[in-house]
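Missing here is one protein chain; the remaining ones are kept as they sit in the complex.
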Amino acid sequence: MYFSKETLEASEKLSRKSSDEVQKALKNHPEQKKRFSTVSDAEIKRLYTPDDIKDINFAEDIGVPGEFPYLRGNQVTGYRGRYWTFRMFSGMGSARDTNARWKMLLREGQTGLSTAFDFPTLMGYDSDSPKSLGEVGKCGVAIDTLEDFLELMEGIPLADVTTSMTINPPATILWAMYCAAADIKGVPLSRIGGTIQNDMLKEFIAQKTFMCPPEPSVKLISDTVEFGTKYVPRWNTISISGYHIREAGSTAVQELAFTLRDGIEYVEDVVRRKGLNVDDFATRLSFFFNSHSDFFEEICKMRAARRMWAKIMRDRFHAKDPRSLWLRFHTQTAGCSLTAQQPYNNVVRTTVQALAAVLGGTQSLHTNSLDEVLCLPSEHAVEIALRTQQILAEETGVANTIDPLAGSYFIESLTNEMEEKAWDYIQKIDDMGGMVAAIGKGFPQMEISEAAYRFQRQLDAGEKTMIGVNKYATDSTHPIPLVDIEEKVGEEQMRRLKDVRRKRDNKAVKKSLDDIRNACKKEDNVMPCCIEAVKNLATLQEICDVYREVYGEYRDPGLY
Amino acid sequence: MDATIKKICAGDVRMASRLIRDIEDKIPEAKAKIKKLYAHTGKSFIIGITGAPGAGKSTLTDALIEQLRKKNKTVGVLAVDPTSPFTGGAILGDRIRMQRHAEDAGVFVRSLATRGALGGLSQSVGNAIHVMEAMGKDIIIVETVGIGQQEIDIINHAHSVAVVLVPGMGDEIQTMKAGLMEIADVFVINKANRAGAMQLHTELEGMLNLSSKATDGWKPPVVMVGDAFEPQTFAADTAALTNKIEEHQLYLQESGKLTERMHRKAMTEIHDALRDSLFEPIVNSLTTSGEMKRFAEKIKNRKTDPYTVAEEIAQRFFKHQEEK
Partner (left out) sequence: MPERTIRVMVAKPGLDGHDRGARILARCFRDAGFEVVYTGCHQTPEQIAAAAVQEDVDLVGLSCLSGAHRALFPRVVELLREKGAADITVIGGGIIPEQDIPLLREAGIKAVFTPGASLESIVEWINSNIKPH
């Protein structure tokens, strides 16, 4: 029992007494709302007391940092040893433009790189594909061949900086480019570090950046895990992402549950398909969560995630290495919470969300820029966002002690409650035969749709508030300068691509594409062939077309 | 010939879809157009696809389109989805699966909402089929959700009906209950890679052997179609399905059963037209005049009975017609 008998008795007695007072108070001053709830619509009580967490077993359920269940963190010294990584997602226009932005960020104290690719790259199309009309360089950097990639990495010390690449269906190819770049620069694969997002399940569930059906998509992911385990040990080959699930309108619990269930699916597949031992690769799995506006709910979600993953790895997969039980995660503040109206308010939202991520114990953080809802972030806006993190880390003192909210009646109770609800979802998906099967049934998609629709209705009805949108809206605007990507980036990119196609050895390209095709058909690991192909200057789409041909194309089932 | 009709017969999609819209919206002129169009209809082969919600009908239709296009057949698709009884709105969700054919001039996909049609498939479907026939489509596929009356009604509109089942959904029993046994010309066991597919196959065969169909000259074949996400096998399976449907078409033609079905279809059309020309106008006029309410009130209070009321209405109506 977490509390002594005396404490619980005293608590109960005081609660009873206070409850009379509450009734009196309510008579004179009714509360502002009938029902108080989180952004995710989970009901929150007026007061939490020892009674709410009386069943907690301190050692098993809370414990200390660095020990099972890792509720309070993986590292025994927390942020005192090292702050989270300040990692700002960036990418725009051409490789050269993005390279310049990166160098600025590194100068300003950013400690890791994070790449945003444009939509053609994300979807596996070259810049000159008809599908790419109007998209080239718009939401990130355009990469067609290794030549673009080398320009992107120009002057970046690959052995010292870690790079995160937000890339999914063509993850094998972009990672192959990174490996090829290291090779060309003479940096051994064992020295490079970073992350590829490479999480296809959440694409089917939420973000819809897909190419091949779920089953072969998971196979390609297992290829990267295997290759990383053998040759690129410092690389996180999957970033299992809840971020996009949340952006699609899920609740916090859905984000938590679906993300962890995705993780389970990946682990199962690697173990089954590749015959690896979980301890061989578990440390290479990382996670990625959203930090939304409901401060406590977010903190509890992150704490629950750590404890749940530790249990999953220990009890479901029988991992032996304590480090396999660690859930390490990156966080991004919630893009969907930002408003185009009164955009400067976004700085405040982002600050609170970032604080939640820090109190939730994130390992790495991207803070959104105030203009991100309108366009690509301007340099000034990015600077404010980065400074937000630095202020939190170095001025506010929130990083002085580890997991400072632990033991709070409310925090522990909400953490437990979210964990319980997430287990229910995981059980449901297990019963359906796993996440690929659940996706086939449209289950997670529909759950999210429902939640998103409910939230929008509540917003329209004024039951939920977004300042500047459905409350305190004003006509006066303080315009912010917008970043505009010129259409000529696309033209320039097409010219480069044409050049490459002319000068490369087309026979070698064809052979390496054939090799990839064969590897796909024989279920071999595609990574070595991909590295060879990108070195021969095969384009991103050429390789993706091989995948599409062998595995088939997945089209939007359009569930609503 | 009427300019619109001429254009539709030349395959004009814009005109055709506008006329279908007028039919759905019950614009009186539409009826006149159908009259003129009628001589140009009746040459297409009409395939009905029905089954439980989410059975994969639209995905199959999409694959059938692909197979038929390979054989240079032009295809029209009418995809019927239910109207929400609460709001009168509908999300027409079938098209999304066939969107890759959007730009193919040989394919015309049109979504229809049931709009609470009285008795079975909406009459609009029958007329929309005529529009597509007039356009000269070789094959017209009608997708309907198999719940209740509608799935049975499809047989009155289509020449060949494919019933789609999925293992593990308790479909065997539903099939019996819903009378699907009676209407199926071809059975599809979809998602046949799933557990229970073989068992479903065996049970179906068993039921078929017991039914009168076993001796009828055409015993409905059971076609297994594997996972839509396996491009190679799915293409092969749906090619086999296409062949089975074509075999059935041939059987109908050679056995003379096609004329039988066309006769049945004509009867349905008369029924529908009667309902449209007689029943609905009467009901509508009684409703708007408020008489319907008064009749109901009288019946409720046992001042009269429904038959007397009906006779009175009928008499009044026929007299009215004579005077005209």
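A and B are the chain letters, set down in written order, and residue numbers restart from 1 in every chain.
Assume a residue touches a chain if its C-beta (ideal position, glycine included) is under 8 Å from a C-beta of that chain, and two chains touch if they have at least 3 such contacts.
Note that this is a predicted model, so its numbers are computed, not measured.
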(message) Just to verify: which one of B:Asp25, B:Asp216 or B:Glu297 makes contact with the chain not shown?
(response) B:Asp25
(request) Consider the whole complex, including the chain that is not shown, and state which of B:Phe45, B:Phe108 or B:Phe229 touches that chain. (result) B:Phe108
(message) Looking at the full complex, which residue from A:Leu106, A:Val161, A:Val352 or A:Val373 touches the chain that isn't shown here?
(response) A:Val373
(request) Can you work out which residue in A:Asn74, A:Ser132, A:Gln254 or A:Ser286 touches the chain that's missing from view? (result) A:Ser132
(request) Go through chain B and note every residue touching the omitted chain. (result) 13-14, 17-18, 20-21, 24-27, 83-84, 87-93, 95-96, 99-100, 102-103, 108-111, 113, 115
(message) Tell me which stretches of chain A touch the chain missing from the display.
(response) 119-120, 122-123, 125, 130-135, 138-139, 203, 207-210, 247-249, 336, 339-341, 373-376, 449, 452-453, 456-457, 459-460, 466, 468-470, 479, 482, 485, 487, 555-560
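Throughout what follows, only the chains that are shown with their structure count from here on.
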(message) What's the distance between the Cα centroids of chain A and chain B, rounded to whole Å?
(response) 46
(message) Using the touch definition from the top, list the residues of chain B that touch chain A in their complex.
(response) 54, 91, 93, 96-97, 99-100, 229-231, 234
(request) Under the touch definition given earlier, write down the residues of chain A that touch chain B in their complex. (result) 213-215, 442, 551-558, 560
